[in-house]
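Let me begin by presenting the structure, written as structure tokens, before commenting on it.
Then we have chain A:
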Amino acid sequence: MIDLLLALTLPLVALGVLLARELFRAVVMFIAFGLLMALVWVRLQAPDLALAEAAIGAGLTGVLLLDALGHLRQPHPPGQPLRSLLPLLTILALVLAGALGLVLLGALLEPLQPSVNLPAEVALHIEASGVAHPVTAVLLAFRAWDTLLEVAVILVAVVVGLALRFSHDDAAAESRVSSPLLQGMLSWLLPLMLLVALYLLWIGSYRSGGAFQAAAVMAAMLVLLRLSGQQLPGQNHPLLLRAGLVGGLGTFLLLGSVQLLQGGAFLAWPEQLAGAFILLVETALTFSLALLLYALFEASPAPARKGHPPRTGDQPS
Partner candidate 1 sequence: MNTFLPYTLAGGALVILGLTGFILHRHLIRRLLAFNLTGSGCFLVMTGLAQQGQGVDAVPQALVLTGIVVAVSATALALVLIRRWYHLTGLTGLPEDIEPELQQGDNPAEGKTQGAPH
Partner candidate 2 sequence: MMDLHFWLPVLVLFTSLGAAAIIFWLDENNSRMRSSINLAAAGIKILLVIWILVGVSQGEVYETRFTLLTGIDFVLRADALGVMFAGLSSLLWLFTTLYAIGYLEGTPNRRRFFGFFSLCVASTLGIAFAGNLFTFLIFYELLTLSTYPLVVHKGTDKALRAGRLYLIYTLGGGVVLLAGVLWMHSLAGDLSFAATGQLDALLPEQASTLKWIFLLLIGGLAVKAAMVPLHGWLPEAMVAPAPVSALLHAVAVVKAGAFGIVRVVYDVYGITLSYQLGLLLPLGIAAAITILYGSLRALAQQDIKRRLAFSTVSQVSYIALGISLFGPAGTIGGLVHLLHQGLMKVTLFFCAGNYAETLGIHKIQQLNGAGRRMPGTSLAFTIGALGMIGLPPIAGFISKWYLATGALHADMDWVLLVLILSSLMNAGYFLPLLYRIWFCPQQGEWPQERVLGRWDTSLWLLIPPLVTASLSLLAGLLAASDFSPLAWVQLVTTREYLP
């Protein structure tokens, strides 16, 4: 019942996101969609994903989008979003979507006959992985290669953001909230966030939680700090900041190479110390990813107030 209701709601909300005439409405619908997704993950027995979705999907992405809306002073396309399209393209897209839908339906309803029982494999080897939580074991032991590269993916996004940052990055020019109530609340909310983040990091080794979720919460803390107009500690030390950005990937690489340098395989953890190594990597990842996620938000600063057009970066002479 719940499942059917949720499963039905999901496409409807998606439709709402797509058909909303006003962009703002679409974005808020999308934030709601993220929250629904978190619930769906819960029902799919994937609390890790629910955590991630709650933190990233409903929290960070929403902030990113709202922030971007503020940048686009005229965010509303005229009239209906679907109006201005070539009819041919519309028909084509609909036909394509219909065909894809039929194919997908066929594929999804086909009886499954997996040749390998991977959950059993995971259960079999989880002992050797060094952590008790299967998702963490997959992420940081069995498929650590993916995770390593994924950290690199975020780093790339951040680097592009940094490269395209406006050189005129004046905190005074950006609009922010200055409310005594907010300030007062943040003074205990932020430490609490940090605490929760560390908690998530710690429990990741034996149940849902882990570096990404912790990092997302920590990044949210930094974003809130920024939104309330406060300077970040260490903001004036660009080198330190950069070291923080690459720290996670660097630590991952270095610890992953420990066995490699001793003639073993890359990303193999030492037998007795696997748990410790994974925790170490996760800790480094948490802090670094938090910075990275924050940097994704920070990469392009707030819109300048009226009369302060942001200067763009240097153009080639």
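Following the convention adopted for this analysis, contacts are C-beta pairs under 8 Å (C-beta built on N, C-alpha and C of every residue); 3 or more make two chains touch, one makes a residue touch a chain; residues count from 1.
Quick note on selection: all candidates are chains of the complex that A comes from, given by their letters.
In this text the structure is predicted, and so the values were computed from the model without any measurement.
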Single touching candidate for chain A, where 1 or 2 all sit in one complex: 1
Candidate 1-touching residues of chain A, taken from the complex the two chains share: 3-4, 6-8, 10-11, 14-15, 17-18, 23, 26-27, 30, 33, 37, 40-41, 43-46, 48-49, 52-53, 56-57, 60-61, 64-65, 67-69, 71-78, 81-82, 84-86, 89-90, 93-94, 96-97, 100-101, 104-105, 108, 112, 114, 117-119, 122, 134-135, 137-139, 142-143, 146-147, 150, 153-154, 156-157, 160-161, 164, 166, 212, 293, 296-297, 299-300, 310, 312
